[in-house]
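Every protein chain of the complex appears in place save one, which is left out.
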Amino acid sequence: MINSPFVRKPASVQQVMLQVLLALVPGIAAYVWFFGAGILVQIALASAAALAGEAAMLAIRGKPKALFLGDLSAIVTAWLIALTFPPIVPWWLTVTATLLAIVVVKQLYGGLGQNPFNPAMAAFCLMIVAYPALMSQWPAAGQLDFSSQLQLIFGGARQVDAITGATPLDALRTALRAATNPDSQLHGLRASQLMDGPAYGMLGGKGGEWVALGFLLGGLWLLQRRIITWHIPGAFCLALAASAGLLWAIRPEGFASPVFHLASGGAMLGAFFILTDPVSGATTLRGKLLFAAGAGVLTFVIRAFGAYPDGVAFATLLMNLCVPLIDMNTQAPVFGHKKD
Amino acid sequence: MLTALLVMTAVALVLGALLGYASLKFKVEGDPLVEKIDAILPQTQCGQCGFPGCRPYATAIASGEADINQCPPGGEEGIRKLADLLGREFKSLSEEHGVEKPKSVAVIDENTCIGCTLCIQACPVDAIVGAAKQLHTVVAGECTGCELCVAPCPVDCIAMEPIVDTLDTWKWRYPVIQIKQAA
Amino acid sequence: MLRKLFKFHGGVKPQTNKTESTTQPIAQVPLPDRLVIPLHQAVGGHPRPLVAPGDKVFKGQRIGGADGSLSSAVHASTSGIVHDVVPALMPHTSGLTTLSVIIEPDGEDRWGELDKVNYRRTPPDELRDFLRDAGVVGLGGAVFPSYAKLKPGKEGRLKTLVINGAECEPFITCDDLLMRERAADMLKGIVAMRHMLQAEEVLIGIEDNKPEAVAAVQAAIAASGQSGIEAVAIPTRYPAGGAKQLIRVLTGIEVPHGRRSTDFGVQCFNVGTAYSIYEALELGRPLISRVVTVAGNVDRPRNYEVLIGTPMDHVVRQSGARPDSDRYIMGGPMMGVRLPAFGVPVVKATNCILVGSPALFPPPPPEMPCIRCGECAKACPADLAPFEMYWFSRSKNFGKAQEYHLFDCIECGCCSFVCPSHIPLVDYFRFSKSEIWARERDKEASDAARDRFEFKNFRQEREKQEKAEKLAAKAAATREKVAAEGQAGTTSAAAETPDVAAKPAAPSAEDTKRALIAAAMEKARQQKAQVAPKNTEQLSTETQADIAAIEARRAAAATPPTPDA
Partner (left out) sequence: MSSYLFVILGAVLVNNVVLVRILGLCPFMGVSKKLDAAMGMGAATTFVLTLGCGTSYLIDHYVLIPAGVEYLRTLAFIVIIAAIVQVTELVIQKTSPVMYQVLGIYLPLITTNCAVLGVPLLNVSLRHDLVESLLFGFGSSVGFSLALVLFAGIRERLDGADVPAPFKGTAIAMITGGLMSLAFMGFAGLDKYR
């Protein structure tokens, strides 16, 4: 029997997810423009794997398939996986990662809405730990045409080291570390000098900065549509920029500028699409600020001092861990119990 | 070898002295576990568990003499709570001790009652009022539904009647999850 | 000068659907064939019936007496014959019955004697008793007895009296029409309440989608020449008409759950209540009718003046229910109560009969899991985190749900309204609340049982000991006696006699026992037949009704002596 309220606002999970997917389109367009259409293959692979994995789990668990596949949440996870992985990873890596994300990190916890960790980021972390080499090979913008990308994705033997390198973020960090080593030929060079190469582009790496801009645009649209609030992207960008800026101000020769940090790697994607995942993120307003600020600082720390090329995924996962405690301790005072 | 023995003995002696002192200093009495178990039991005092009342049963559980699944009025939920408290596995109600029934109260048919006071003596919570050769009646609010008064009645005038919902006791039900196969 | 208004958190803006039912004035509903007046209409207590089947009652005659400290009287809403006093279906989702007086109207609609009262000269306590016996309760939907709220706080005076004319629920327009048509009389009621509460200022809050009502009330205030009373148009946002929200909007004060608003110098009444206070005090008429909106799936939505006890389908017939109507809802679409049947009576809480159909209020799409999007928290006017409360209610972790302030929830329905996963959040909260209440009741009952059990054990122990002592004393006495008599002989028999006499119930033989029982049963039957009531003259109507009820029960019980009938 239905009880009050008898009227409802026309809103649905499916609509929310659909808008998130739409918001990803500008970034994907920039990605294709600069790095080739290989990413579209990856997206297709991941989506197919996600739907298959979700359908299988739903079938095993006896849940209605059409309803839950139609909510599009698996597709969002799949797209995020494809967009955070290097575009030329072999197909089995994408597929395995997506299946792990959907089956283990999402469905084993009960499916939509119940997973404490962001499935896409958990998959990323798993893969970068398991296959560090494959997960660190990024083509430079315009370096590979579509057919060679396809060959890399589906082909067998890979001799990619010759043609691809690390992301600008990773490369810069390696270079900065080398610069402190007296034996290196880069010894004594400052960050600004190291970043003089064409691969670094204007802000955060050639091509990559435009992709980031695309994600920023999509994110702003989500903000305008009120799918997300400003708290998480705002606090994340601010914390990342502040922590990067602090060290940059102290030792400009040893650290990259905050703008570089914001414009490179997964910062924009993370700020607007990954950390804003409501299921695994904090939900109170103060909690969101804390959650995103923590992720920002951790991202910088892992990027600057850690062993992995980008810190967004680990930072997200680490902050996911803290979410229950953050939420518990940042509950806003309820009506009549405010101190004002 | 001798050094080793000496060292260990010295260490043991020092620590032993420390422990002895601490155990005197921080002595605790009483067993709070019985209280906790008793708080979970429904206090019907029906004796279906095989013990004369809820507290004796609680003591028996605490000392390991009785299992946690012998209380029909507490039902599955009670067993679950006991299992939680004691860190044991849940087990279903043991059948020899009875089955879970809807909550009810004893009602005395006042036309048949002969005022023998047998039920008054049987009632564990003094919920029946009356005197010898006078009509008895059950104070419904105090009755725990233990059924102990039913058997002693010589004229079979006591019946157990399930408690009917009133506006004060009516409960909203758990919302039915409406996930249908969206065809 | 514009008054500074405050905001409450959250809220939603559902389609108001109010215009249709405001096009025509309040109409009268013809007398139905039968009125069913539930005795339990307001919170607190079950009023006792004061009439018996066959009695003739006048309009306005008290038929249910207030019982307990928070109860309020019930009256016959027309003149006629009492057909029966039986449990009848209540306008409540539970589908439970409650003791109701069924009246067959005689068509004359004749008033009984009416007491008026001059409220300025009557002491406040008497005035409150008068209102209790006039059955005046809050007509906004909560039906809290008004007399209990008409007590100023500890200081003996009140800062602000808030009158609730916000009427934020979609479809409902009964307060709107009342203000448009009866503003002057309603204002008299407000003035009386202000007098009782010694309120400094009166603020009448009306949502700004009712400009006609605002104008009418303002005109009435101007005409009355009263100062310190102001009609304030407030922004239209559901649930601005919730008492706490309205107080917040008008005064900035937030009254926490479980606290009295008078502690904060505010009290809040519905405009309909103000009008019925006017009727009670100035005309002496108890609360026997109210304005009811009929809206939803009907041809002619309209407001009616309806006698309490009128079957709802009779009222709806005046507006022409469409054929696909499948349910009645008492109240609006956000907080209304799904009713178990069409024929349930209009009660004091009935502000609206909303006729529903599958097309008008379609069943929600299938419930999806919560994605913690926080829309519900954004919409919650009590600043709660409904999704957390839902999470723990769903898993029946009630302690945790309570930690998230479950009992501050006012069940306004905003969270369910906005939920993209279509979760019936409010249903989960209702479920949790009633489970928690039930557990508290069980806990109290088991604590009481434990105490009584322990006391019984203690008592038995004590009795055993006393008995042993007594026996010992007696035995000693006998021994002494025997020793004193000095002669040996029949001593042992004498010593045993008292022991046997002390246990007359001990069965010596089956036959004697049976004979005893049979004799006792016979005696009991005779005794019962002989009981004749005494002191039956000069009793109040209430006591007489009680006695009649007892007699009836006795008679009914006496006829079939079979126990299992």
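What to note about this one:
Order of writing sets the labels: A, B and C. Residues in every chain begin at 1.
As a convention for this text, a contact is a pair of C-beta atoms (placed from the backbone, for glycine too) under 8 Å apart; a residue touches a chain by one contact, two chains touch by 3 or more.
Note that the coordinates shown come from a computational prediction; the quantities given were computed from them, not determined experimentally.
Shown chains touched by the undisplayed chain in the intact complex: A, B, C.
Residue B:Leu18 is the one among B:Leu18, B:Val139 or B:Ile163 that touches the chain not shown. Which of A:Leu22, A:Ala44, A:Ala66 or A:Val129 touches the hidden chain is settled by the complete complex: it is A:Val129. Here the missing chain is touched by one residue of C:Gly189, C:Gly272, C:Gly332 or C:Pro369, and it is C:Pro369.
Panel shows chain B; residues 3-4, 7-8, 10-12, 15, 18-19, 22-23, 25-28, 32-33, 36, 87 of it touch the chain omitted from the view. Residues of chain C that touch the chain left out of the display are 369, 391-392, 394-395, 397, 400. Against the chain not shown here, chain A presents residues 60-61, 104-105, 107-111, 114, 116-117, 122, 125-126, 129, 298, 301-302, 305-308, 311, 313-315, 317-318, 320-325, 328.
In this section, only the chains that are shown with their structure count from here on.
Computed from the mean C-alpha positions, the centre of chain A lies at a distance of 56 Å from the centre of chain C.
Chain B and chain C, compared by their mean Cα positions, are separated by 34 Å. Taken residue by residue, chain A touches two or more other chains at 64, 67, whereas all remaining positions touch fewer. Contact with two or more other chains is made by residues 364, 366, 368, 424, 427, 430 of chain C.
Against chain C, in their complex, chain B makes its touches with residues 38, 41-45, 53-55, 109-118, 123-127, 133, 135, 142, 144, 154-157, 159, 165-167, 169-175, 177-180, 182. The part of chain C that touches chain B in the complex is made up of residues 40, 90, 92, 94, 96, 98, 364, 366-368, 424, 427-428, 430-431, 433-435, 438, 441-442, 445-450, 452-457, 505, 513, 517, 520-521, 523-525, 528, 557-558, 561, 563-564. Across the interface of their complex, chain A is touched by residues 8-9, 12, 14-15, 93, 170, 244, 248, 254-257, 259, 329, 331, 333-338, 356, 361, 363-366, 368-375, 377, 381-385, 387-388, 404-405, 408, 413, 416-422, 424, 426-427, 430 of chain C.
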